[in-house]
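Only one protein chain is missing; all other protein chains are in place.
Each chain gets a letter, A and B, in the order it is written, and its residues are counted from 1.
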Amino acid sequence: MRLSHITKSFGANKAVDDVTLDFKPGEIVGLVGENGAGKTTLMSIAAGELTPDEGTIEDRESIGIVHQHFLLVNEFTIAENLALSMWGRDPAEVIRDSGIDLRGFHRRVADLSVGEKSKLELIKAIAGRPRFLILDEPTSVLAPAEARELFGVMRRLAADGVTVVFISHKIPEVLEVATRIVVMRRGRIIVDGGAMSAEQLAEAMVEKRTREERSRRAGGDKAGEPPALRIPPLEVHPGEIVSIIGVAGNGQSELAANLRDTLRGHVAHIPEDRARDGLIAEMTIAENIALAEPRWNPRSAARRAAELIERFDIRAQSPLQRAGSLSGGNQQKVILARELERQPEIIVAAEPTRGLDIEATRFIHDELRAAAARGAAILLITSDLDEAFTLGDAIYVIYRGVLSARLTPGDAAKRAPVLMAGIGA
Amino acid sequence: MTTQLLAAIPLAIVASTPLLLAVLGELVVERAGMINLGIEGMMLTAAMTAVITAQLTHSVMLGFLGGIAGAAIVGALFGLFALRFAADQIVTGTAIVLLAQGLTGFVYNGLQQNDIFNQPIPRLGIDVIVPLAWIIIPIALAFLLWRTQFGLRLRACGELPAAVTANGSSVAQHRWIALAIESVLAGLAGAYLALALSSGFAENMVAGRGFIALSIVIFGRWKFKGALLGTAVFGIAAAAQYALQASGRGVPFHLLLAVPYVVTLLILCGIAGRVRAPESLGKT
Partner (left out) sequence: MNVRRIAVAVLAAAVAIALLAMSGIAFGHSPRELLSILISGSVGSNFALQGTLLKSIPLLLTGLSVAIAFRAGVWNIGGEGQFLAGALGAFLAARYGMIAAIAASLLAGAIWASIASAMRLWRNAPEVLTTILLNFIAIHLLGYAVNGPLQETSGKYPQSDAVPIAAMLPTLGASELHSGIILAIVAAIAAWFLLYRTAEGLRLRASGFNRNAAKWAGINVDAQLVRAMAISGAMAGLAGGIELLGVTHRLFERFAAGYGYAGIAVALLAQLHPLGTIASAFFFGALTTGAGELQRTAGISSTVATFGQAIVILVMIVFTRSVRSAGVSPAGVAASRRHGRAEER
């Protein structure tokens, strides 16, 4: 199969930039890059789930894809989930055929570990005997032993002539199993080749400048004052920004919701899902901003909103514009404006710049730094490592709902990949 | 009073048969992901069409079929709005109930002016409905939902419709079939109520059984065993009404009439958040 000059943009964001790739049967391709590099988008296009803005796919093959987010019915058993796509086939046989070890197919999916769910998705994808298999971050939720098992399956399939594409940001694993490595950064192919050392790979994945910056940051020492937020081992002192990093799905959402429900006092929350939880789409900008205010007067609210629109440089026609009609970046600015206006003591920001362009991102970062300078204690939950290191005075890594010890940025730069994969604490 | 209560049990079982049929029907529909408040209206319409058909044809069996037809029309209307127009299911259901009430009152009243409809109504001979409702239908439906591919897909419609469409099936189709099943059952319920338990049609004769049915579905955790148990519990508790009356303890009649609804409230309060509804219930 061949992907030819594929380009795909989402709004102002060019996710895939003129990518050409030739795939051969029997190879295991490690598609590597940091968050936002364009890997998932490219493979969604290959699988036919997204249409590219430009470019073609030649010699299409039967494709199996295992997504990062499972399409499993939680209340059904393993057998029932299999039966949903292949009624009549004996589940024991299907599982045996796949070569993947998954026992107890009368168990409900809701009771399975994340690793087992991942295996089930894999079995479903393989059962159709595809010639091209895409695995999107399959090991992010697997224990090392399970990951090894997965590699065995991948090798077996490749030996059968299947092309396996394995999307990952974890260098050690890619090096272990891939026969060919393709590195993407900001939508482009940087490297496409065979053997490579870990250092070469890391260098290719992340720009040199960024890496140097990350290890240079020693972290501010604001630990003099008592922490404004303290849930052991988590500590956030007034005036500092603490980043929590981790692969998505390891408890970040639960942590944010927990904090929302339990923290008292002047706390501002910036929710992860901006569209669903951040703003009331049907209400105006002015109304959204006024939500936490004790008094409501349409005229003064509109005036305040106009001021904030000016100050935060929000691209809106008027304060009376429906919040749902704003672009993502501007919506986020509205949320930020609303939350920061209250002069909060603590700010919990989850994925605040997800999907935003460079300009909006920089703006948000500046505002957060300014809030910290004013004395707020800021907790930043993000899957964007760049952001985490740029802003964070200290770093925690979250894995399966558990936080690591507090790390300095320099420390974290070295240990993050390992910690995010859950190896050693 | 205990003897009176015990004696009331078989009566309670028979009397709650229409309710059970409604519970079974609603259960299938909710498993497919829809909430149909309109079942109250379906039963009411079925009661009327059953009586009219029976009077016209002098046949009880045809009367039952007429009841099913009446319920089906109302069910189709609900499906039209909830599925085709993707309208809010709760408001649609409420409107359907009002529609049925208005329509049946108006039609029945008008028909009374014609002499054909003032005849006696044929009565049910051997009561096959009770064993049908309490034994055969639950077993058949449970088999359908848990042992067939169709049933699996239908339940998936209520949990994760995306999983159904990913396999190339139509969620709407499954839901329409669920509504059809509910129509048959609601039709039987309304017909049985009018032809067997009462002597004809009367305004508001369904008296909230549809809403009670929805409550029992929740109480039974959307399972057939739960539905049977819940209805039985409800029926017996409601039978306390008759027992109290017969015992001559002087409990005012009207307060006794409120007993079934109070019991249902208690049933609803007994679930306390431990209950897990089908994931996609009520979402358009």
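In the analysis below, a contact is a pair of C-beta atoms (placed from the backbone, for glycine too) under 8 Å apart; a residue touches a chain by one contact, two chains touch by 3 or more.
Since this is a predicted model, take the numbers as computed values, not measurements.
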{"item": "Residue touching the undisplayed chain, where the options are A:T20, A:S62, A:S325 or A:Q343", "value": "A:S325"}
{"item": "Residue in contact with the excluded chain [from B:S16, B:N36, B:S183 or B:S215]", "value": "B:S215"}
{"item": "Selected residue (touches chain absent from view) among A:P271, A:G392 or A:P409", "value": "A:P271"}
{"item": "Touching residue (missing chain; options A:E282, A:D313 or A:D366)", "value": "A:E282"}
{"item": "Hidden partner interface residues of subunit A, rising order", "value": "260, 269, 271, 276-284, 287-288, 290-298, 317-318, 320-322, 324-325, 338"}
{"item": "For subunit B, the residues touching the chain missing from this view", "value": "37, 81, 85-88, 90-92, 94-96, 98-99, 101-106, 108-110, 113, 203, 207-208, 211-212, 214-215, 218, 252-255, 257-258, 261-262, 264-265, 268-273, 275"}
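As a working rule, only the chains that are shown with their structure count from here on.
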{"item": "Distance from subunit B to subunit A - Cα centre to Cα centre, in angstrom", "value": "47"}
{"item": "List of subunit A residues in touch with subunit B within their complex", "value": "71-76, 80-81, 83-85, 87-88"}
{"item": "Of subunit B, residues touching subunit A in the complex", "value": "149, 152-153, 155-156, 159-160, 162-164, 166-167, 276, 278-279"}
